[in-house]
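One protein chain omitted, others in place.
Just so it is clear, A, B and C label the chains in written order, and each chain counts residues from 1 on its own.
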Amino acid sequence: MNDMDGRRFRVHSDEVTKATHEALERRGVSVRDIAEIVYEMQVPYNDGLTMKHCIESVESVLKKREVQHALLVGIEMDELAEKGQLSRPLQQIVDSDEGLFGVDEMLGLGAVLTYGSIAVTTFGHLDKNKVGIINRLDTKTGEGVHTFLDDLVASVTACASSRIAHRTRDLEEEGKTYEDVSPEEVAPESHIDGAET
Amino acid sequence: MNDMDGRRFRVHSDEVTKATHEALERRGVSVRDIAEIVYEMQVPYNDGLTMKHCIESVESVLKKREVQHALLVGIEMDELAEKGQLSRPLQQIVDSDEGLFGVDEMLGLGAVLTYGSIAVTTFGHLDKNKVGIINRLDTKTGEGVHTFLDDLVASVTACASSRIAHRTRDLEEEGKTYEDVSPEEVAPESHIDGAET
Amino acid sequence: MNDMDGRRFRVHSDEVTKATHEALERRGVSVRDIAEIVYEMQVPYNDGLTMKHCIESVESVLKKREVQHALLVGIEMDELAEKGQLSRPLQQIVDSDEGLFGVDEMLGLGAVLTYGSIAVTTFGHLDKNKVGIINRLDTKTGEGVHTFLDDLVASVTACASSRIAHRTRDLEEEGKTYEDVSPEEVAPESHIDGAET
Partner (left out) sequence: MNDMDGRRFRVHSDEVTKATHEALERRGVSVRDIAEIVYEMQVPYNDGLTMKHCIESVESVLKKREVQHALLVGIEMDELAEKGQLSRPLQQIVDSDEGLFGVDEMLGLGAVLTYGSIAVTTFGHLDKNKVGIINRLDTKTGEGVHTFLDDLVASVTACASSRIAHRTRDLEEEGKTYEDVSPEEVAPESHIDGAET
């Protein structure tokens, strides 16, 4: 890392955000796919929670630099592996979704930890007991390489779910539930510069 | 962890915030002490950065649940060790600030990671090359036990410093510097419920 | 942390190991309890795996400094909370096993990460879908505080399970299975000084 180099050629955060969304879409993962898992996990604990709240939460997570960079690197690795463009033996390791690889989980873990250690157990649970889109990614081995993507989608899901759990507590302290808040209010930082970190 | 137990007896976040500030004060650490290190680290890269911006950044970090809980546990351990109330051999391990203990760094690391992996190197640097208040805590061994506190203060400092680095980038993209923003704007999430996570 | 202070009063590692085993026993957790979960998790993938191999693996994990220190701190916190000796509001937070506490998971995570990021998902899974002794600890709320212990036992279980998964790979490469190795060989480092890290 070098704080000063390359400042001139810096990529604008809007471009990174756009690239992240495009990459997910290209790999067959929609914000709604992720929000559905979040909804299932959180609705038992949250009166009035709607899919719209969950979609807003996923959108907020996808605005974080740490999350965006992990997704871009992971998806790049998967796509390079699909095209057979990695060098040996990395090509085979990624290709075969080798159980002891570990780099895929580490990238997912880094993103998860920005939501606190309490998001870690949700991440582990989702990564192990793959549900919804995470399962579809993990099993469509014939059609492509998703060695990184399943872990990263589990990570984004855990982040968005954890965000709601924190927000629930805040609402409780105000004597409110999700019925009292519009989806936009779930992610107030998305309307303010510099608060997303 | 249990999501449901004890909900009735839950402590309000205002009380936790208050306890965190009181604990730091009781242990001789002021927000200003921490902000001074942040200022020194960040001013070379930031035109117009003032102590007020740094104080706001530290205050924002100290509002995070993850940070508050780590501080409360760490300071409790230090204080119990000072009073000789830990059981053997933990009492001796904490007492002697045993170099291979590791739990103190782990608590600090957990808080740091909520600001992304880029805060980790700042944390490591501060923890190793102790400056300012961190050094004073580390060396006043005759007067008390600060086994956990020096690592936790290094952690809060790294968080607040990293917050400013992220904010700097946002400002750059808007064509602004810190000269253009009031300290309150540095921490906009502190005025909005539920956005602190 | 301070590398030099207190070297004179250092606690011998044998004493720390002994204290760790005593603490687990005092809290009603046996090595066998943990090994049973490890066995259940690993036997589907491992021909010839026996409880003895799993017990050896748990014993090896319990020799690691990082694991021992995390257990000693976590159990101390639980026991102090039971006796009502923590200060407010930490007493209530630990007492109620507050879902957003996070320090308990962080301690467990630190130990888990010494076995690589692949142990993290097992930890998350066990912490969420509590089985065996982990479930008993989590639910016996009437009889004591186990806010830290359930996470730490999940952590030790994940470590021991991950150790076996790594060892399985090594055996495969030699054309062997667990049927070919005695339990002692599973943990060769336990017979060698300084290799446990």
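Assorted remarks:
The criterion applied here is as follows: contacts are C-beta pairs under 8 Å (C-beta built on N, C-alpha and C of every residue); 3 or more make two chains touch, one makes a residue touch a chain.
Only a predicted model underlies this, so the values are computations on that prediction, with no experimental measurement involved.
Considering C:I34, C:L113 or C:I133, the position touching the chain not shown turns out to be C:L113 (whole complex). Annotation: of A:M51, A:L90 or A:V131, A:L90 touches the absent chain (contact as defined above). Within chain A, the residues in touch with the undisplayed chain are 1-7, 9-11, 15-16, 19, 65-66, 69-70, 72-73, 76-77, 79-80, 85-90, 92-93, 95-107, 109-110, 127, 138, 141, 147, 150-151. Not every partner is drawn; the one left out touches chain B at residues 99-103, 105-106, 109, 116-118, 120-129, 165-166, 169. Chain C residues in contact with the hidden partner, per the touch definition given at the top, are 1, 3, 10, 12-13, 45, 65-66, 110, 113-118, 121, 162-163, 166-167, 169-174, 185-189, 192-195, 197.
Simple rule for what comes next: only the chains that are shown with their structure count from here on.
The centroid of the Cα atoms in chain B and the matching centroid in chain C are 28 Å apart.
Shared contact sites, meaning residues of chain B that touch two or more other chains, fall at 1, 3, 10, 65-66, 110.
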